[in-house]
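The complex is shown incomplete by one protein chain, all other protein chains being positioned as in the whole.
Think of it as A, B, C and D in the order they're written, each chain with its own count starting at 1.
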Amino acid sequence: MASDQKDIMLRWCSRFCAAGSVLVLLSLYIFIAGESLPFWQQSKVASLVSSQWQPLDNPPVFGFGIMLASTLWSAFGAMVIAVPLGICCGIFLAEYAPAWLSAVIRTILYILTGIPSVVYGFLGASVIIPWYERVIGVPSGESLFCASLVLSIMVVPYIVSGTYAAFAAIPAAYREAGFVLGVSKPYIVAKILMPLAGRNMISAVTLAFGRAAGETMAVLLLAGNTLDLPLSWFSKGEPLSALIALEIGTAPVGSPQYHALFAAGLLLLLFVSSINFSIYYLNSRGKS
Amino acid sequence: QPAKDLSIKIGGSSTLAPVVAKLADDYTEKYKTWKKVKDSFSDEPIAIFVATGGSGFGVKSATNGTVDIGLVSRVVTEAEKQKLPNHKLYTVGYDALTIAVHPQNPVAKVKPNLTKDEVKHIFSGEIKTWKQLDAALPDRPIVLAIRDLGGGASQAFDEAVMKGTPVAKEAIQFPSMGALAGKVQENVDAVGYVSTGLVQQNKGKIAVLSVDGVEPTNENIVSGKYTIARPLILIAKAQPDERQQEFINYLLSDTGLKTLEDMGFVPAKNK
Amino acid sequence: MGRMFLWGSGLLVIAILAAIMGLLIWRGGAVLSWDFLTMNPKGLFLGTEGGILPAITGTASLVAIATLTAALPALLTAIYLVEYGETSAFAHAVNFIIQAMIGIPSILTGLFGYSLFVVTLGFGMSLLAGGLTLALMILPTLVVLMRDALRAVNDDYRLIGESLGVSRQYQLRRVILPLASPHLVSAVLLGMGYAAGATAPIMVTAAVVMSRGSVSLFNPVMALPFHLYILFSQHISLERAYGTALVLVILLLILNAISLYLRSRYGKRVVSYD
Amino acid sequence: MIEIQDFAASYGEKQILHTINLAFNGSDITALIGPSGCGKTTLLKSMNRTAELQPGFRASGRILLTDKDVYTVKNPANVRRQIGMVLQKPIALPLSIKENILFGPRYYGGKTKAELESIVEGTLTSVGLWQEVKEKLNSPAGQLSGGQLQRLSIGRILAVAPQVLLLDEPCSSLDIKSTQMIEELLLELRSRVTIIIVTHNLAQARRIADKTVFMAEGRVMEHNTTKQLFEQPENPVTQEFLAF
Partner (left out) sequence: MIEIQDFAASYGEKQILHTINLAFNGSDITALIGPSGCGKTTLLKSMNRTAELQPGFRASGRILLTDKDVYTVKNPANVRRQIGMVLQKPIALPLSIKENILFGPRYYGGKTKAELESIVEGTLTSVGLWQEVKEKLNSPAGQLSGGQLQRLSIGRILAVAPQVLLLDEPCSSLDIKSTQMIEELLLELRSRVTIIIVTHNLAQARRIADKTVFMAEGRVMEHNTTKQLFEQPENPVTQEFLAF
């Protein structure tokens, strides 16, 4: 049977491709870790959290304190705004909105996820910052808060669609089981549906957090890029991603600064990967 | 890959990149193909690419050969020169870093002249509000706008003014001179070191302060009286290929220097 | 009260999109013209006048390279995961790694592309380096979307195939791929949109502020998102930044709309019996 | 106890039920049989006003519970509370066994802690679960077997003290033993509530129902004592259905 040979060929080709894809992707870890190796060999762990970043001094000083703090502020801040909004909206779409409105809003969310981050950053910097300066009366509006604001708009669709999917996946029988007891809808949502959707909602929020933490263009344009340790949400700061985008172009290949930037990349990578891993763990544990 | 050999890649200083980009555009517009530049060349269309990223990017890319011409707007250090043994440096002009503020900032009227020390104290963060600079000024914080560390401007400013004193950490870093100038145009409380080129480009939108009684006029820059200045340099290969040489010649020609001047810089021949 | 909050959250989403699109169309529409789409950037500062043609062709070339490089390996990987690997430990590992890679920030893909393609392999800043970086960026997304497209095909079709004793390759060719094709195409379109909008990965691997001359693999290119970034951040022209943003968003909307249409129009045929 | 008068219902354009007239006696068990898709579930759901949760549902006619038309009640929750319904698939709410029983009572409120405790024990005893679960009242209800779960579902309804109990194929996913237990339970409950049960299992109808209603294509074809209907069906459609 000639077809059998084709089958065997396809089987091997596909396995080869799967291995290849994984290898290529793994090499991302290897490269970033490898290029940062000289940095780890030369620096103390304390430098990780030091808030000095002076790559051009002699000798240069590299501490990631400012960047780590900025990344956390902007990403957590985005969650503070996006989580309540996203969960409400997800529940609204799944349980309350008329079918047509739900479909319209979900299409809109789909469109919003398709708008590239540079456009969000651009609109944020050209509209939100001047507005923020005017309303709050601060001399200069770039801040982690503004970055969070724009990040929250960027990640809210992930939370909404995660919440929506979690609720939509609950069999109608659970709602019926509530309704036949003559209780109200909010009671059913709170006592039956929320617990059932809980785990999936958490993984949607975690996913969104990872996105917010790794996002570059929007924070580059909005966070202010100062080398000062941000002590509040309304400070300026320079998240890890912005640091890399700002300095990788000028760092001479092989210089201490170059390796330090890859070290920053590795930190970001480990941070986001651990989030991804926890989602995967959460999901696989939930299924069994 | 013959196309690779014929194209010219240029990159570096965000101050100089717009000038070179403009000239490259004029050049391609004028000649279209290499054959029209010189009859011995083949009939290939002219292909020129200009990247930006700051003077640091210019030095780095010229060193490792990813660009054919590096753009730098600061002094190239000896250490850097040693890594560029097969290269030739052309100073095409000069730029001054003006102490620039928003035109509506009262400092432009109340205190149009600062001493270098005052400038230093402003940028180091010792003077935090305009009122601290002069009692007649409003009690509002000063917003510092600086180039990021890879920019030529930040190094030139350090040499001319700060002399090793670190710039205040609250200073907002901008990835290009254009962005820095933009902040000064938008924000009444901002002060930054803006290239004369951008001041000329944005006439009326940026006010400039004198330093130690010297205004950053062309004459003062050329004569060296205004000291916060920096050279504009092309790093080319010592033996560029013929087409690159043609284009470098064009950059250094009168037309080239005229464009540089039109864009607000001081061309090298004036000095 | 609670109900108002729920409706409010839904309406807010509509308001956000309306505000974004309204702003882009209002401010960007003013500069949008045939010349804007077909001319090179001009002006004393390039970009203050003229158009964005090289950025459009640059983005198109980057997307083309990324898609051409990533789509086939992604499809084969997805086929492996769904049709051949099934429950093997290797397939689990592949699945896990690909899934984890989806969330990798694009700036890190850019960093990797820079160190691998630009520095180590010596491609320099070039269309090739940028396109391959984008290919890496979209690969995991494509695999997952394609995997789900194949998984959505009702298992009973496979059971029929198996009980007739025909091979998986035959089933794929005659039944599974034709059924999943709208979803597969939709996945590719989505990947294209993702690649077209990415800025961080091309900033140090491919994008320049000015390019003249034909597009070629070893030369850098201009690109729409990067051009937008430069126009805005260097204060070259806010109007033209809005115009560029509008062009970019319209381009992505078209890609996404087709992708959504394919999925909803042909979505049911994957799972139903007729 | 509950009476259906000239009732008709449709989903969108499609009419599902045509002028139904039926009366159910207080302490009877009535079985509702008929081919798949004939409208049995729709009829049950119309009676406790859960059908209207489906988009496009419209109804006309009256359904009287102790002489009051349930469709004139403003808040349908009040109707649902009085006309309880057990679904085909046993469902554990994501709560403990105890909280499953108290789901309704807690919502209606006004009970002391001791009263709630006695509701739990009383209800679980009446559905024959108390002995089996009294040690693990606080463990998740999801752990129970299908048959236990279906009895728990019935208990959950009984805990809000309905007057009518509707059951939609309550045994179709259960094994023989569990089915027997449910049937016994229904026979016991019959003195307290009016019971209407939809079943595909004709033997089950014969075993437990006093009356049987045969429906086809959205109409009541025959309504009679179970014995009469199975042994001497009057309608030829009933005859064919029972014969095959």
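Everything that follows uses one rule, which is that contacts are C-beta pairs under 8 Å (C-beta built on N, C-alpha and C of every residue); 3 or more make two chains touch, one makes a residue touch a chain.
Everything quoted here is computed from the prediction, not taken from an experiment.
Chemist: Specify the residue from the set C:Phe5, C:Phe90 or C:Tyr157 that touches the hidden chain.
Modeler: C:Tyr157
Chemist: Considering the complete complex, identify which of D:Glu115, D:Asp175, D:Glu188 or D:Glu234 is in touch with the unshown chain.
Modeler: D:Asp175
Chemist: Residues of chain D in contact with the chain that isn't shown?
Modeler: Answer for chain D: residues 173, 175-176, 179, 203, 244 touch the chain left out.
Chemist: For the chain that got dropped from the picture, name the residues of chain C it touches.
Modeler: 86-87, 154, 156-167, 170, 174-175, 178-179, 269, 273-274
The rule is simple: only the chains that are shown with their structure count from here on.
Chemist: So which has more C-beta pairs touching, B-C or A-D?
Modeler: Ranking A-D and B-C by C-beta contacts puts B-C first.
Chemist: When the C-alpha atoms of chain C and chain D are each averaged to a single point, how far apart are the two points in Å?
Modeler: 53
Chemist: When the C-alpha atoms of chain B and chain C are each averaged to a single point, how far apart are the two points in Å?
Modeler: One centre to the other, that is 36 Å.
Chemist: Give me the residue numbers in chain B that touch at least two other chains, ranges are fine.
Modeler: If we look for residues of chain B contacting two or more partner chains, we find 53, 64, 174-175.
Chemist: Counting only residues that touch at least 2 other chains, which ones in chain C make the list?
Modeler: 119, 204, 233
Chemist: Name the shape of the chain contact graph, picking from line, ring, star, complete and other.
Modeler: Contact pattern: none of line, ring, star or complete.
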